[in-house]
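Note that one protein chain is taken out, while the other chains of the complex remain in position.
After this line comes chain A, so read on.
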């Protein structure tokens, strides 16, 4: 396969390369929008099995098409559509909030239940504000930042 999906740690280097090869993509903002490649952070099989194409966002459930931490998006993974929750992005947010080096996402069902059982990567504390919606995701998270 031409585009080898390298292990998650090197996703960043592969991301910037391929964007240039696409030609022009409107996207002055760096948060998550349609066609952004994301990194699935939980330990679900769907997120961790290697595939020749990285998981991409195809829709953001938001009035604006830009997804920030705590927004739900639709991902295309391994030829299937799956909903996901954004837990961190590369775009700097308000001060005192963490900025991650990769766009992190947790796979989620339609009713809000997470697909995986553990999240090793740190999750921002700001997600705790919506404890009602994301209680199950927060329960499987290990580290908070």
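Following the convention adopted for this analysis, a contact is a pair of C-beta atoms (placed from the backbone, for glycine too) under 8 Å apart; a residue touches a chain by one contact, two chains touch by 3 or more; residues count from 1.
Definition applied: contacts and distances are computed from a predicted model.
> Which of the following is the UniProt-recorded protein name of the chain this complex doesn't show: "OCX32 protein", "Ral transcription factor IIA subunit 1 like", "Probable cinnamyl alcohol dehydrogenase 9" or "Large ribosomal subunit protein bL19m"?
"Large ribosomal subunit protein bL19m"
> Applying the definition given at the start, please give the residues of chain A touching the unseen chain.
Considering the whole complex, chain A reaches the absent chain at 9-10, 13, 16-17, 88, 92, 95-102, 104, 120-122, 125-126, 128-129, 143-145.
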